[in-house]
Each structure stands twice: as C-alpha cells, then as structure tokens.
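One protein chain is absent from this view; the other protein chains keep their places.
Chain lettering (A, B and C) follows the sequence in which the chains are written, and residue indices restart at 1 in each chain.
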Amino acid sequence: MFVNRKAPHGTIYALEALEVVLISAAFDQDVSLAFLDDGVYQLVKGQHTKAIDVKNFSPTYRALEGYDIEKLYVERESLEQRGLTEGDLIVPVAVMSAEELVRRMEAQDVVIGC
Amino acid sequence: MAIEVADKTYETDEEGYLVNLSDWSEEVANHIAESEGITMTDNHWEVVNFLREYYNEFQIAPAVRVLTKAIGKKLGSDKGNSKYLYELFPYGPAKQACKIAGLPKPTGCV
Amino acid sequence: MLHIVNKSPYERTALASCLAHAAKGSAVILIEDAVYAAVKGGAAEAELARAIGRVDVYALGPDIEARGMKDRVMDGVKVVDYGGFVDLAAEHRTNQSWL
Partner (left out) sequence: MKFGLMINEGPYSHQASDTAYQFAKAALARGHQIHRVFFYNDGVNNATRLTEPPQDDRHIVNRWTKLAEEHGLDLVVCVAAGLRRGLVDENLAPGFRISGLGQLVESGIQADRLVVFGD
C-alpha cells in the first residue's frame, strides 16, 4: 500500500510516488493507494498548472484503472477537515473512516509512506 | 540533436524523441517514422492517434500491457494483441510508436 | 505495525496523524526531529502521554543526545539505539514512515 499524505505541486513527492505506483502495476501485486491528510489534495478536480509551468499529473490518476489499480482509499476525516467531498475528486474512490483505513493498513505486507 | 522537416528544424533528444511535444505534426511524425524504417499506413496512424488521445486524456504514455489492452477495447481484439502491434512497430509499440506520436518516452522502464 | 516519525510536532502534523492512525498495541518510534515530541514540559508531552499505554513509544537515543535533550525525556518513552531501532523493525511484521 502506498500512503499518500502530501499535496501536489509544492513538492515532487506526489508525482514521483505516482510513478512508483505505475511501475508496481507490472508486478502483479495487490496494490492499494491510501490518500489522507494533504494527500487528498492530489485527487482534487480542476487543477490547472499551466500558469506555474508544472506538469499536471492529476489526470493520470484516472489512468490507474487501466493499470488494474482499483483500490483507491480516501479518508473521510481528511476530506472533511479540508472542506472537500467525494464529488470534488477526479476519480472514483472508496471514501472511508480513519478507523476503516487503519484496518486496511494493518493488513498490508508492505506500506510505503510518501 | 535535431531533425529537419520542410525547412524547419525540430530539436530531439539522443534517442530521437521530440524535445518540445508541441512541435508534433503529421509531417514530423512521417519523418520520424521514416527514419525508423517505418512507412506509415492507416493501421499505424490508428495506433499513433490512439496514443495521442491517451496522452491527452491521462498525461502519460501507457505501458505496453496497458496500451495493448486499451487498444483491444477500442479497436477490437484482432488489434489489441502484441503480435499485431509489434508487426506495426518492430522496436516496440510503446517506445517506437510514442516517438512517432511525439510523446515522451514511456516511464515503464522496469 | 511499527510507525516511524521523523518530524518535530511543532512544525508538522506527522506525529498527530500517526497517533490518530496507530492501532492499539502498535509501536511508534521517534527519530530525527521527532524526538523533540518526547521532551518533558513541551506542549506535545500531553498528546504523547495520552497515547502511551495504547501504543508503545520509543525514541532514538543518538538523536536525543545530538539535540541536547538527554536528561529531559518524558516518562514512558523508551530510549533505544540504532540496534534497538533495527530490532523494532524486525519484530514488527510491517512498518510505516510518516514522512
């Protein structure tokens, strides 16, 4: 599981984490992505990066399905804290409580925080 | 490095990928294909255009496996297989077709 | 699970988020600037104290000493060296860094 806790654009972590995720799809692993804290900002619709001249990788999350990566978990508390709802996100996800997310984290073999 | 098409010069990297993706045109594509020993047919264009649409939508060049599957979905299973795609693009449907499509090199280097 | 935190609680929310997501019985190790969280009398002490008991809290000794906090570690935090850090990572089936 990749645990995404960082906002996009301000640092490169979100983009380079996504690159790892795309590669991991080739290894037939049960890959899941968790988005919590500022990580939920990665999935927000309507990101336009032209004026800051930075690659807009937010549409790439919609390609994940084609890579057979379909387990995208978003923490409800993190969304609420930031005034966001599921409808603000660019891709279909499973919104879940922190408690439920913790259960899934605990079940992983490898957790990569990024 | 650079290529010259119709009196205009376009910058490429050492592997022949366009440096500025906005430089792409059908003429440039034809030129790149030629230098790779490929004569573009409708079947080639179908894949190249598919790649460009995929890139526009998702902002990445797909991995071969993903490309094959997606083409199968859109153009039928007789085209969505690696045999067909490798016949069109002997050096790899992802790498070579992306180059002709004016896209960045796929980040699929496992 | 072993949770690894390396941020000062006064600058970032990593520790708070980690504690909110650490299941009962899991372990938390404070390394690098996160060791400031374990300093007696700091504003973070109460938060950490509430977590202790539910989770095991460790702090990396070399990082504590480097920051001049050797004699100020709060009660309930177990100080370990790098070898102890390795042991914790080995003992727990999984670990997660809260970067």
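Convention: a residue touches a chain if its C-beta (ideal position, glycine included) is under 8 Å from a C-beta of that chain, and two chains touch if they have at least 3 such contacts.
Just so it is clear, the model here is predicted, and its values are computed rather than measured.
Shown as candidates are A:Glu16, A:Asp68 or A:Glu99; the residue that touches the absent chain is A:Glu16. Remark: the residues of subunit A touching the chain excluded from display are 12-13, 16, 19-20, 23-24, 26-27, 29, 110, 112-114. Subunit C residues in contact with the hidden partner, per the touch definition given at the top, are 4, 6, 31-33, 62, 81-83, 85-87, 89-90, 94-95, 97, 99.
Going forward, only the chains that are shown with their structure count from here on.
Computed centre separation for the pair subunit A/subunit C is 26 angstrom, with centres defined by C-alpha atoms. Distance between chain centres (mean CA atoms), subunit A to subunit B: 28 Å.
Taken together, the subunit C residues at the contact with subunit A in this complex read 1, 13-14, 17, 20-23, 94-99. Against subunit B, the residues of subunit A that register as touching in their complex are 19, 22-23, 25-26, 55-57, 59-60, 62-63, 66-67.
For subunit A in complex with subunit C, the touching residues are 3, 5-6, 13, 36-37, 98, 101-102, 105-106, 108-111, 113-114.
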